[in-house]
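Here the complex is missing a single protein chain, while all its other protein chains stay put.
Chains here go by letter, A and B, matching the order in which they are written, and residues are numbered from 1 within each.
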Amino acid sequence: MTQQVKFYQTGTFTVGNRLLSPEERTVQASINRNNSLNSGHRACQGCGEALGARYAVDAAMRATGGRLVAANATGCLEVFSTPYPESSWQLPWLHSLFGNAAAVGTGIAAALQVKAQKAGKAQSDIRVIAQGGDGGTTDIGFGCLSGMFERNDDVLYICYDNEGYMNTGVQRSSATPPAARTGTTQALGEAPGAPFGQGKNVPLIAMAHQIPYVATATVADLRDLETKVEKAMTIRGARYLHIFVPCPLGWGSASRDTIKIARLARETGIFPVFEAENGAVTDVTRIRHRVPVEAYLRPQKRFAHLFGDPGHPETVARIQAGADRNIKRFGLLDAAEPGLEPLGRLDGSPRP
Amino acid sequence: MMKQIEGSEAVAEAVALCRPEVICAYPISPQTHIVEGIGALVKSGALSPCAFINVESEFAAMSVAIGSSATGARTYTATASQGLLLMAEAVYNASGLGLPIVMTVANRAIGAPINIWNDHSDSMSQRDSGWLQLFAESNQEALDIHIQAFKLAEELSMPIMVCMDGFILTHAYERVAMPSQEEVDAFLPPYEPRQVLDPDEPVSIGAMVGPEAFMEVRYLAHAKQTMALERIPEIAAEFEAAFGRKAGGLVRRYRTEDAETIVVALGSVVGTLEEAIDAMRDRDVKIGLLSIRSFRPFPLTAVREALQHAKRVVVLEKAFSVGLGGVVSTDVRLALSGIQLHGYTVVAGLGGRSITKDSLERMLADAVQDKLEPLTFLDLDWGIVNRQLAREASIRKSGPIAENLLRDLGTVQAKAP
Partner (left out) sequence: MLQIRIHGRGGQGVVTAAELLSVAAFEQGRHAQAFPSFGSERTGAPVVAFCRIDERPIRLREPILAPDVLLVQDPTLLHQVDVFQGLRSDGYVLINSHRSLGDLGIGELTDRFDKARLITVPATAIALQYLGRPMPNAVMLGGFAALTGFLSIDAVAHAITGKFTGEVAMRNIEGAREAYALVNERLSHRGEIPA
C-alpha cells in the first residue's frame, strides 16, 4: 500500500529539518536526546503510547537539564517498558500502583522540596512527572489526580490516552469513545460497541480545578507536543497534559497508520488540540483541512460495525455531531462554516 | 520531661522529635488527634522543614508516603480501621518495595456494622502484608516505640505499623516522660536510604517481577522480619540504655515463672489483666501473663519459651477470624507445636466492649478449673444472639441484623457503661 509523501520547503518546521537552526529543531531531531524510553522495550509495532512517552519525557528531560523523576501508573507503558529483568527507562522511575501515580508524584515532589529546603534552597531543581494511561487517569486514578490538582502540587501529570484498558486485553474505560468495540463493549445487539454516555473530558475537568496549565496534544504533531511539555516545565504547580495516542492492536488499525490516525483525530474535530491556563483556553490548534469523521473511523476495526450493509449511519452521524460540537466549542476552524460558529470561551466569557 | 497529656499528643510529639520530612494524613477516628497535633507542629514551624500534606483518601496517604519514601525522605502517616483497608493495596506495595514508612494504627474495629471503637481487627487484617507490627501497652510505650520504629524500619528497609488501642490509649490523659530532641537525635540518625530516586544515579523501582524471581523477593521480606527478631530486642536494649526505661522488645512476662496458667494478650488490656492476675495471685492461684509486643515478626521462640511449662494457656484477643476463631491464638498454637497443654481462645472487647477486671477474673477462674470452652466470647449476650437466629429460622425477610439486635437491646439508654 503506497502513501503519499510530501516534500516541504526548507525553513519550515518539519521534524528533522536539518536546515533549521539548532535551537529550533525538535528534541527528537537531536542525537543528544536523552532517549528516556530506550529501545528494547516490548511495545507493539506502531504503539502510539511508546511514541508519545518518548517524545514527552525527552522534551521534559531537555527542559529540566535531566533533573527529572517519573512516577508511572500500572498499564501498557509500565509493562512494556520494564519487562523483567530489564528497564528501558533512562531516568529515575517509580512504579507503584494502578490508581496512585498522581499521589506518588505528590509524595516525590514533597520529599524533593524538603530536601531542597534542607540544602538551603527555596525550591528543588529536580522536577516530577507522573504518567499513566487513560484507565489509570480517568477512572481508577481520578481521585488522586483531583487531589493533586486541588493542592496544586508541583507535578506534571501526563495521560497517554488510547481510549481503553489495553494492557489487560482491550476493555472499555471512561475514555472509550461511543460506538467503539472493546472486550466489554462488544459489537453486538442493537447498539453495538460502547454506549453514548456523557464522556469524561479530563482536560476540561483539569481546567475546572483552575490549575496553572492544561494542554492536549497528539503524536501527529511532535513539535507541538514538545513545545507544550517544555512550556509546562517552566511552570510550578499542578499541570496536566493529555496526549492522544492511537493503539493499533486495540483499535484494529494498521501499525503504520498511528500518526496518520492521530492527525485525522485532530482534523475531524474528534480530538481538540488546545492549551489552557488557570481555567481558560488560551490557544487552540486550528484544523487545517477538515475531514468528515468517517475518514477517521474507517481505518479502525473497532468501528467496523458502523459500516457495511446496512451499517449504522445514524451512529456515524451522532459521532459527526459530536465532532461538530467540539469544533464549535473550541473554535477549531479559522473560517467558521455555517452552523460551526465558535461558542463563547470555555471559561464562560464571550469571545471578542 | 514529665507531662500529663493525651496519648495522641504524646505520639505526635514523639514523632516530631524523630524529624520526619514528609507527613501525609487523612482523618479517621480515633487517629485524628495525632495528625492534628503533628499538623500544628508543622504549621507553627516547630517541626521544620517538613511537608504536611492533607490528602484526599487513605489510599492517597499511603501512595504519597510511597513516593516520598522512595525519594529518600523520612515519611510518616497514621490511620485506623476502614482507612487501613482502603489503603490495603498500597500497604502491600510499600512493603513489597521495601520502603521504611512508619505508620501509627489507632486500632479500631472494622465495619459493617460501622463501629468506631477499639479492637485489633484492623492491624490483624494486614498481618501478612510484610509490615512489621509492634503493639503498645500504654501511652508511654506508644511514644517510645515510635522512636524505636523509625530506627528499626530504616535499618531493615521495611515499613512498620505501631499499633495502639484507639480511644483507650489515644484519648486517655496519662503521665509520660517525653525525651528531649538531643536524646532522640543521638538515638536516631538521619535516614540513609538503600534505594532512592536520584537523577544523578537513575534507577527503575517497582518493575514487574515474573515467576523467575517473585518467590525470592517475597522470601527476602521474610528474611528481614527474621532479622527483626534479633534487632527488636537489641534496639529495645539500646533504647533502655539511652532513655533509662524499658519499652518495646518482643514479649514481656509478668509473674510467669511458676505459673500454671498463663494469659497471652496484646495492647492496653494487659494493664487490666495484671490487676486481675494480682488479685488471683493473692488467692494463691498460680497465674501469669505474657504480653506480646511484636506481632510481626511473630516471636515463636520467645512465646514458646515463656509458655512451655504452663498447664494451660488462655489467649485473650481483640481479634476474630470469622469461620475459625482466634487470630492470635492460631499463631500462639504454632509456637507451641508439639507441646501438650490446654489451650483456650477468649475473644473479648470486639467493637470496643469494655473488658473489666471482674469479668476477666470470672473467666480466668473458669479457665483455671478447665471449665472454659475452647473458644469463648467474653460477655457475649447469648439471649439476643439466639433471638436473632430464631428470627432468621422462622422468616426469610428477617431484616438487617444489626438493627434487629439494637431493637432487642431496648431503647438505647444513656446509662453509665
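General remarks:
Note that contacts are C-beta pairs under 8 Å (C-beta built on N, C-alpha and C of every residue); 3 or more make two chains touch, one makes a residue touch a chain.
Nothing here was measured: the structure is a model prediction, and the numbers come from that model.
Within the entire complex, contacts from the absent chain reach the displayed chains B. In the complete complex, the hidden chain is touched by one of B:Ala88, B:Ile116 or B:Leu229, namely B:Ile116. Note on the undisplayed chain: of the listed residues B:Asp128, B:Glu216, B:Asp258 or B:Glu275, the one touching it is B:Glu275.
Contact with the omitted chain, checked across B:Ser29, B:Ser123, B:Thr256 or B:Thr345, is made by B:Ser29.
On the side of subunit B, touch with the chain left out of the figure occurs at residues 2, 4, 6, 29-30, 116-117, 167-168, 171-175, 268-269, 271-272, 274-275, 352, 354-357, 413-417.
By our rule, only the chains that are shown with their structure count from here on.
Put simply, subunit A touches subunit B in their complex at residues 66-69, 71-72, 78-79, 82-85, 87, 89-97, 99-100, 103-115, 117-118, 126, 143-144, 146-147, 150-151.
Touching subunit A in their complex are the following residues of subunit B: 21-22, 24, 49-51, 53-57, 59-60, 63-73, 75, 89-90, 93, 97, 197-199, 201-210, 212-213.
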